[in-house]
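On to subunit A.
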Amino acid sequence: MAILEIVNLTKNFGAFVAVRGVTLQIEEFATHAIIGPNGAGKTTLFNLISGLASPTTGEVWYRQQRLARLQPHEIVRAGMARSFQRVNVFSRRTAFENVQVALIASAGINYNFLRNAGSLFREEALELLRLVRCEDEALRRASELAYGKQKQLELAVALAAKPKLLLLDEPTAGMSIAETKSTIGLIKDVVADRGLTLLFTEHDMNVVFEIASAISVLHHGEIIASGAPEDVRKNDDVRRVYLGQD
Partner candidate 1 sequence: MRAVGIARVCAAIAGAISLAAPARAEDTIKIGVILPISGGAAYVGQGIGDGVRLAVDQINAVGGIKGRKLEILLRDEMLRPDASVAAAKELITKDGVKFIIGPATSATSLAVSELAKTEHIVNISPSAKTEAITGSKLHEYIFQLAPTTDVDGVRSVGVLNKIGAKSVCFTGFDYAYTQDWFKAIKANMGAIQNAGEFLVPLNTTDYSTVIGQLIASSCDTVVGTMYGGGFIAFVKQAAPFGLFKTKKLLWGANTGDYAVAKALGPDFPEGVWAAASDIWYYEGSDAHAKYQAALAQLQGRKETDMWPITGYNAVNFLAAAIEKAGSDDPKAVRDALEGLTIDSPLGPLTVDAKTHRANSPEFYGQVNSVAGSPVKRMSPYELVK
Partner candidate 2 sequence: MTSRPQLIFLLAVFAVLAVVPFLGARYPVELATQVMIFSLFALSLNVLAGQTGNLSFGHAAFLSIGGYACAYFLTRLGWPLAVSMAGAVIMSAAAALIIGALCVRLNAIYFSMLTLAFSMLVWAVATKWRSITGGDDGFVGVDVPIYLTNPYSFFWFTLAVCALSVVALWILSASAMGHALVAIRENPTRASFLGMNVKRMRLAAFVIAGAFAGLAGCLLAMYVRGMYPQTAFWTQSGQVIIMVLLGGIHSFIGPIIGAAVLYLLEVITEQYTEYWSFVMGLILLAIVMAFPEGLVGIFSKLRAPRRS
């Protein structure tokens, strides 16, 4: 059963069409990769799905719920969380505070002005930091962390929203080989443990084929192929426009 259904989604920026008539189904519990050369429209597609941008035409359905034109926070409440290509955390806050405030939001108590937040969700936050291997950095400011650590922290922040569907935009971008390797393991574990559906973009083909159970290829804003990794790998169009250029 599809958890996410994208129907004929189009986004124009003036005359430029960033995403053109994309129709796509993401099966529940799949780990679905969107690949494509730079400028193919991957990030725009992510922004459309997650509510950061609204589509020119087309629709996004999450389970039987229509998402397009909802605000990001409404989409998060529906059960979707995301990370960003460039690290996007609360850089002046400690790693612990980052996860803690995410948990506050997730618990829906962000209007509670009486409950002291000092040690609120302490255990859960530390648990999540442990999960993404940042427990030693809990009390350091996010901006002081190494880039790879920040990306992992952002994963923890996204997971704090207790999503069913997780969107990761280039989860290993900017990481060293070792960090990439460890992140791949981390993502695999998390997805399996928590029963998540994963939709991610990635430029590193090793990562893609390591994780993905399905792949869609985006080129000039259009899906040119979609299916199991082996099928996509063999697809002539994909070879021509994408892999061929590598």
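We adopt the following convention: a contact is a pair of C-beta atoms (placed from the backbone, for glycine too) under 8 Å apart; a residue touches a chain by one contact, two chains touch by 3 or more; residues count from 1.
How these were chosen: all candidates are chains of the complex that A comes from, given by their letters.
Everything numeric in this text was worked out from a predicted model, so none of it was measured.
Applying the touch definition to subunit A and the options 1 or 2 in this complex singles out candidate 2. Chain contact summary for the complex, subunit A toward candidate 2: residues 50, 52, 71-74, 76-77, 81-82, 88-94, 97, 100-102, 104-106, 108-118, 120, 139, 157-158, 160-161.
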